[in-house]
Structures are given as C-alpha cells and as structure tokens.
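Before I ask anything, let me first share the structure, which is written out below as structure tokens.
Missing here is one protein chain; the remaining ones are kept as they sit in the complex.
Per-chain numbering from 1; labels A, B, C, D and E assigned in written order.
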C-alpha cells in the first residue's frame, strides 16, 4: 500500500471517529483502572495515551485506580500477614498504613507521572485531599453459620459521601484527576475502600455520562465459561433476576452493584469491559458495537 | 480481518493522531477553500467532515472560499460579457452585483449549511459584515507594450485592512466562520477580491498558526510538469530566487505571495496543497509528511 | 429665530425624549423592514439613522427585511416565470436560488453596509447561519372549489423554530443583526418565508419588548378606505371579531396574525406602522401618541 | 403646525443629536455645578434632566457641586462671622463644621434626591468617603504690602490627591456620583476646597473626556464687558498671554487654571459655560457651535 | 512575665478566636452604633478598631448610626424648640433640615473618617443615596385620653423599603458602609427614622447573619434594676409574654421589636449589648458567653 493510500486510510478512520467525538464532547467519564491493564507495560502505555486523547477531544476523564499486587508485595516484605473475611482483607492500623503508602505514594503518582509524560496534565488525589471521599466503617453481615465475633474488618470502609469540589476545580483548569480509593472517617482515620465502589460513587457525584470498569474478563456471559454468550447489553431492572438465576455471580456481583448505583445516581450508562485488550476504553467510546457489557436504564 | 482486529487498528490510528491534536490544540487555521474540492460532491463532503473534526479536536478553522464557475454561469445566463486584463475580470457595477449575489447568497450559504448538517455550527460572513474586509481599488501596473488607458478594472479590490472582531466573537462562542471574499470600500461599494489574498490577510490578522491554500495541483514542482520533483518545503527567503529561476511561475506566483504575506504577518507556516485528494487538509495536519508544499520561515 | 433660541428648542426636544429612552433602555425591538421604506432613497437613509440612534440610546434593534421587487427583476431577466396560488409564489428550486441570492447576497448586504456607514456596526444573517431559522414546508389548505393537486408551493416555508443564539452572541458585543427571511429545512434545503412571520417569531424567540411591522398603509382602519378612521390601538382578543366583521381584511390579516403570535410568545406590544413617513420608527418609540396601530394584550 | 408635522420635526432633532451621542458614548464628563443654575428652580430641574439624559445615552456624568449661599445663611443664623483674605474665607473649626454640614448634609443630598426623582440613580460622596479627596492646607503667598502674619486661612485646602476607586465602583454599576468638595487631611481633619479645583482634579483622575464648569457669565470675553466679543475657543498655550494682557482677569483666572490642570492631566477639552441658560450642558454637548468658551490643547 | 511568655499567651488568645472567625467568615453583621459608645473618645476608638478587625477576618460589617446629642446642640444654637409626642420629636421642615445636616454632614462623615484612619475603607450613605431607604410617614395611634389632633409628627418616618444594591456594590469591593438613618419619601422629602429600626430592616434586607444593637444598658434584666438577673438569651416567641409581664418595658420595647422584625426577615440572631464596655462587639462575636442579651428563633 502506498504511503498516500495509507494516509488516506488513516484520514478515513479519524473521520469515522467524529460522531463519537461529538457525542461525548464536554462530558465526564469516570474510569476504574485496575487489573491486568495496570500490570502489563504495553497495556499501561496504551491506557495513558487513551486518557490523554480523550482529554484533547473534549472529554473529561476521571481515573480511580486500585492497586492490589503492589500492596501484597510490601506487606509480605514487612512480614505482615493478613486474614480475610468474605474475601475482604482484615485491615488493622499497620496494614492500613501500608495500603495507603502504596496506593497514594506509589501507584497514584506513577499513573500521574505517566499521563504527564504522555502529554496530559494529571493531578493525583487521595480521599483526604479536600475531604474528597468521606468514609464509614464497613459493617459485614455474618453469613449463615459464621460466628459474629469474627466480623471486625478494621479500616475497611464504604463511601459515605463524595465532595467533588476539588475534582471540579482542577478539571475546570484542564487537569486530569487521578484518585486513590482511600477514604477519611469522621475520626480522621484512613479507610481502604474498594475502587469499583469509589468509581461508581464518583461518577454519580460528578453527574458523569459514563462509568467504565476495567476488568480482566470480557464482560458478563449468558452462560458462565462460554465466551460466545457475552451479553453486550443489560438493563438496570434485569439485574436482580440475572443474579437470582446465577448468570451474574461471584466477583461480578459487586461490580454490577456499582453500575447500578451509578445509574441510579444519574449516570447515563455503565460499562464492564475487558482491560486486557489494548485501547479497550477507546474502542468502547469510539465504536458502535463497543466492547464488553453495557448496563443502562 | 475480524471485527475486533479492525477495531484495534482503528484505535491505533486515533492514537497516532494524538501528537498532532496536541500540537494544534487551541490554534487557528485559515483555509482557502476552492477549485476542484468545491465542485466534486465527494470531496466537498470530505472537506466538511474535516472542518467539523478539526473544530471538535480543539482547532479553530476559519474558511475563506472562492466561487468561480457559479459566477460565470449566472453572468452567462444574464448575457453579461466580461473582458480580462492580466487575467483579472474587468468588473463593472452590474458584474459586481452578480459576483456578490453568487458568492454571498449562494456559495457561502451552501457551505454554511453543509457544515451545519455535518454537525458543526457555521456562520457565514461577507466582508461587509462588521466591516470585516476593508477594500481598496486594485491598481494594475501596465506590462511592457500595453496601453495604459485599458487599465480600469472597476470593482476589483485589494485588502486594505481586516477587522477581525466579528470573527473572534463567533469563534469564542464555538462557531466556524465562513468568509466570502467581498470587500467594502470607504465609499460603501463592494469590491471583488481574490480569495487567496483574503485568506492570507485573514490569517495574519487572526495571528493564525497555519494558512492552507487548497489548489488543483500537488504543490510546487522543482521541474514544472514533473510530478516526481514536488518540493515538500521551501523557505520564505528562497521565494524571490525561485521565481527568478522560473521554478515558481504563472498562477502559483500570487499564491506564494499570499503565503509570504501571511508569514510576514506572524503566521507560523503556509501550505499549498492538493484539494483533489479527499481529506487532504486532515492529511496535512495529522501526518508527519504532510501533503503539498510548505512555506515557512 | 436666533441661533440660541433654535438650540434651546432642540435641547427641549431631546429632553422630551428622555422618558421614552428610559422606558426602552436595554430592551430588544424587532423590526420588519420592507415596502416603500426600502425603496425610497430618503426613507432608507432616515431608517438607517433611526436604527443607529436606537442602538446608541441603549435599545437593541434587530432587523428582518423583505425584498420583493429586486427578486422580480432578476427572475425576469433570467426569463423565469412564476405562478401564484392564494397570493404565494410557487417556488421551484431555480426560483428559490434566485430568491436566496437576491435576499442574502444583495438586499441584506446593502442594508448592513448602509448601517455601517451611518456609524452602527451591523452583521447580516440568513436563516442558515448558526441554523438561525429552521423551516418546514408550507402546507396550503385548498379553498372551496379549488383542486387539491395544484397545491404544491415548492420551497415556500414556515418558521419551525428560531435558534437565537447567534443573534444574542452578536448583540452582546454591540452589533446590530440584520436577518434575511430564508429558512433551512431538515433536508438542508432553503425555504422562502414571509418576512413578517420571521419577524414575529424572532420577536417571540428573543423575548423582545416590541415588534414593529413597517407597511405601506397608515395602520388598521375602522372603515376601510377612510383615513379618518385609523385605529390607534386594538386588543389581542378583539382580533377574531375584527376579522369576522371584515374590518381587518386581505393582506392585513397575516400581519395581524404575526402580531398575535408575537404577543402570545411574550412580546409586550406589536405595531403596524406607516413606513412611508420618514423616521416613523422613531415617532413610534419616542412620542406618546405613536403612529399607526398598536396591538397589545 | 399639525401634530404629525411637529412629531416629524422632533424626530429630525433627535436624529441631529446622533453624531454627538456617538462621539461621547462611554465617555466620562465631569461637571462643576454651581452658581445661578443651582439656585433657580427651573434651571435646577433642567439640569437634573440633562444629567439623567446624558446617562441614558451612554455618557458617564460625574457632578461636583459648590454651595455658597446656603453656607452663609447658616453661618449667619449661628452668628458666626467670617473674615476673608484674598477672597478666601478664613475657616476655623467651627466654620468648617458648618460648611461640611451644609455641603454634605444638605446641598449634596438635595441634588442626589432630585436626580433620583428624575429617573437617574445618584449616590452622593464627600471627599472622606473612600478617602476620595486627600487635601493639604492651602498656603497663601502674601501680596505686596500685606503683612505675613495674617495668612492663616485655617481649614481651607487644596487637592493633594484624588482616589477615584469609589467613583469608578459606582459608575460601573450605573450610578451617577455627586461629589461635595470637602477634602480630608492626613490628620483626618476636613478641608474646604474650591469646587472648581476639585472638578478639575477629578476630571484628570478619571481620565475624563470633558470638564464643564458652569458659571454665571457667558464665557471669556475678548473685551471685558462687551458681550459681542465672547471667545468661543482658546488654546492651552494662549492662557499665560491672555492673563498677561488682562483678557482673563479676576475670578476667571482660577477657573482657567482648573481647565489648564485638567487638560495637562489628559482631559480632552474643558468648557466654561453659562449656567443661566437652561440646558446649557446639553447645548454644549449636543450642538456644533457649543456654548461658552472651550479650552483645548 | 518574660517577653516570650507574653508572646505565647497572645498567640494562644489568637488561636482561641479561630472558631469564631470560622463561624462568621463571609457573613454580614449589621450594627446599630449609638449612645455612650459614640460619645466617649476611648470607646469610639475601640469601636473603630473592632469594625476594621471584623472586616479583615472576613466579616462584612454594616454600620447604622444615630446622633442624638449633636442634633440637640445645633437645634438649641439655632433657637429651634421641639415638642414631643409619645417620646418622638415633632419634626417640622426646619428641624428636619437640621437633623439631616448633623446626621449626614457631621456624624456620618466623622465615623467614615475615623474608620479610614484605622485602616478600613469606609463609605457613608444617607437613605437618599441610591434610594437606599424609602420612608413613609409615621402614623401614631393616640393613646387613651389623648386628643387626636395633636398627632401630626411631621417628618418622622418609618422604613417602607430598603434597596440594598448600593450597599452590596460597595461591600463587594471591600468597603465598609456607614448609614445615616434618613429616609426619603415618594415626595422626595427627607424623613427622620429611628436608627434601631433602620438597622433591623437593613439586616433583613441584606440577609445578615447577626443584628447587634449597641445600648447603654447591659441587656434585658429578668428583674428590672437588678444587675444579677441579666437574661443572656431569649426566644422570639417569648417576647410577647415578656412584654405582657412587664419584664421588657419602656425604651427596650422598640429595640426588641427591631430584633423581632430582623429575625422574621431571616437574620439568624439579634443582640442587645452594652456599648459602655470597650470592644463589646468583639466580645459578642469572639467569645462563647457573648455579652448582653441574645434574641433568637
């Protein structure tokens, strides 16, 4: 293919993107960034480029990130053992300190720096900055057969309230906010909150147009384990019966709940997409078919 | 190629555009639109899409258009004959009225309407609106052997001054200005001005980043008639000697002069590109090699 | 009368104008400009002065103009014949092109240029600019005894919607907008719309204080043909019975309907005045008795 | 003359005012108001109307007033005798208190209230408000043959500095400022300052376009006592020789000095006009010939 | 105590003020200034400092002042006798003129000048400035046994309406407004209004946080004459019964009514405090216990 033909093809593809650019111009998109897309070097670079591109074509992206493996590494090096209840890490003060240092002092700043090097202007926040994320202690309901006394999770929190002013302040000046999912209690203590939930609550507080949760699966399957049964779209009201039928199970349940809360808070659509595909966020935004599963009203 | 592979390729191309989007973000680009690109239906649609895309990725395009064939058609239907001096149409009041009606009442509004239908928000202007283009009568210097008495060109004008306030007013509100090259004299009379010159002066008055002249040739050739000798870039100071050597000749001379004036007025680069290639403007802006010939300081 | 006495008298008249200046300070007045006042050179100059004066004493005038005779002249020269149904010109595409060229490319720009020369800062618009006037095809209801098949009027339109943003944008910057009554359909086609209706709809869309329709009669007469029976004021709710009684007839009926629609859209008063009197607009605004017929709620 | 003819004549006069309205649009005019024009009821009403009219046609008038007779009346009633040196009242603290009460508490507020009742929005200030007028003690140079010891004038001051922020603040919100010529010393004491001088300094500080001093004479005469020799215009540089020749004498000298200072401070023209003519300010602004004597550079 | 120890103690006290500074940051406090605090030199200086301090720590103070003794002095010197009905001075035009001159031309400007010398930026107003205080004639209801004919009070007024725009204009620019309690009738006449009532109405019109009335008593006593029974706080709804029981009597009744009106107009709390204590306003604002009696809802 001649240089000119290649160039023409490129021009054609830019042109195809125009309707999507129009659609999301000036809109806010909250993105939960985590999993494989945060570990793989190539996926990471692709992600940062996508974020900066979104900003330049008039979209306001807001990132909320997780940080699992890095936390485990440091806990291990420090010889701190963790126990888990219902899949949640029991987080004492010492553990919490490690979680916060890793998320805020390492993971968050690495993302900020990467976006800056890709030509964006990022600013990182923890939930303490400007009191962004007010937290409350997470109260677990014991499952059948469990003993109640074991339910002290320590500094594991839930979002009590988002104060989005600091986010709005920096977005209005052209910055890309990057948020670590650390909340602050009324007691001034730090709380570790699931990043999906922070992203959902942030999307609702910012009246975002879209919430996108990056995961390590393709989306929601009609038949678990069968790739050909990916559901490209589900309705908010179908969720309870899909859970009841066992279509939505395990770790997908909390993700779907985040989507549900965001939609109820005014977000237009929520998306569970496959972070293992490079540029999956761009594909979600700039193609008709999208990727993964869309949850809408 | 699978759907997903195609999608990935598209994403890749969007990503490649990012450095160019960054570079021109918030910049003004003045575009002389005319020739083949204004007659061919497909090229026209491509052009409108390019303009709207530029606007959405943060560039401020300003169009100046010509309108040759439509003018001839109406003059012919009205039985008005024109004589020419040094290639310029002698323009009496009757002819001038036809020129203005066609350029302002037909060509300009068709472009405005097309941009609007492609999702932009265009507003058309003649040089009378807000006194945008102040004109003075063009004074021809007789060539050797010509009689002086024949040099009355009538309402053919030159740019005396651009008052860009009205352009800035609508650009600040997100509109795309489309300008017909009609100037207004101190006497309130209309003057027909070459669109290339209007574009050049407009670019200088708006402190534009780029001036792009769409033509029906590939650019400037080192050897006239030999396509393989296209000059991709020339310097402002080379122009006199290139004209002297006969490399730049004929109708290309005034175009190069427009570029020269724009650059002297503070424009960063001027481009003579081939309007017969679809999306040639996008290619110029969003690829490294560009298209046609760039004139720079 | 001595120079000083004359000067004192002048001062006295300026002072008499003060209450009216106060009353309309910062208000918008939409003016349908047409008929005799647009043909007679002296009336035209007087009108432009009035418009500029209004602007300087704090009123925001918006002009909508017609353009009848100029259109007929060009159609004739081009050998295009028109047929009429219920007084409306059947407008095929060729005719429409002529209408648009004359209104937008000639009449509109002449007015813009005249205002500028009188010291105002005018900007002309067609309904295509910024999608200002969205049109829909006019559907005629056959009168008794007429055949239905004859009712194709072509590109004759009605106002579907006014998008006044571009008007507001330029008014806020001190410009005087001048509007040609060309609408744009969803299909991107041009439609010829009666200027009175455009003025009425514009007045409603801009929440104007006054709508003034310049006509070639004194106003509405109690007894048709008897000048002494001029009605200086009628109420909105009297209109149906005045039409029923035959007091309002013929070409006055659509004018009264425009007034009625404007008033229902929030305009405070509408005026049908005699454009054959120089400065009739000033007289309407700056004297107690006004001129012509006022329609109010 | 018929009603319509009268109306037409009125319109014509409004139209004649347009060039002057254009000329002074957005400009500041400082007016020293005093003498006969402040005592005669009819002249007073005429003056207030003129002020409000100026405001409505886009001029920003700033008034500085005197207050002679009212001060004398109260001093007399209180049995306070005054001595004079070189025509200036020796002002002890008791006298100063009376001067301030009358100027600020009576004269100023009467003007403010009158303007408000004529439809303007006036706000009164003394030089203490916002530290508007900083004063310094006036130092008299003894004339030949006078004894030095007698030169204590008490609280008679000169303008040391104008702080125009408070004036600008209220003008920007559409108010008409009315200023009493009381200055404040560094010691916090009140000083009585000649209103002409305050007006001149105010005009310079506000970068006014015009300074107008209302007097009880027609202007400056070429031959003192001969009304036919009124000088309609003099140049700044002529002043010294006109004083030397005895053309400008007595109380006119300080007035001309004020004009001179204002012009040197950047004011375009200064006018000494006859306040005994109703609407003399309007005549000055809105007619070609003006009234009185203009001093310009 | 060493220098350092003293310094530390000072720091501690500043720190104690912080919660109160936070509480009133950006809030408006209307202060009726009168009585002893206006006569005693030391109290006066203390008051001015307090006002300036309030402004610097982010509070917006608005002063309304009285002026009793100064008025009497001048009336006496002019030989004007006053009669009183129900404790109100019968105010003929001559008396009114004296009242206005003293309040506006003397008392108001002295306060303005004092604040300026303490480092604030004050501007004085009468109710005529910007039509700030619209007044209506006060109508007295004859008490039992009184003859009706005697009830003509002359120019004694009540607040009909506050137009707070001019206050807001200067507060927004950092000035401290000082208001003399003179109202203006629809007839343009001046009216003398009780300063407490003006302060109460002003507080309501400005949506103030606090109204503070400086008096010459400690506050409201449970047992009249017994200092130990000072009520530190009463509720709005208790007022009628406290009056009925004779706890609130005499001159305290109108003061409590002002408080009541302010609270009903949206003011958060109203305070009757002892102006004889230096810095009593600061103590009210910056200490927990406050001073005097607080009226709240």
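As a working rule, a residue touches a chain if its C-beta (ideal position, glycine included) is under 8 Å from a C-beta of that chain, and two chains touch if they have at least 3 such contacts.
None of these values were measured; they are calculated from a predicted model.
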Among A:29, A:102 or A:234, contact with the omitted chain is made only by A:102
Contact with the hidden chain, among E:17, E:140, E:160 or E:243, goes to E:17
Where the unshown chain meets chain E, residue by residue
3-4, 7-19, 21-22, 25, 46, 49-50, 52-53, 56-58, 119, 277-279, 282-283, 286-287, 289, 291
Touching residues (missing chain, whole complex) on chain A
77-78, 97, 100-106, 109, 112-114, 116-117, 121-126, 128-131, 165-166, 169-170, 173, 175, 182, 184, 188, 190
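The rule is short, and it goes like this: only the chains that are shown with their structure count from here on.
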Tell me, please, which of D-E, C-D or B-C gives a repeat of the A-B interface, judged by over half of the contact pairs matching in residue number.
C-D
What whole-number Å value describes the gap between the mean CA coordinates of chain B and chain C?
36
Two or more other chains touching the same residue: where does that happen in chain A?
none
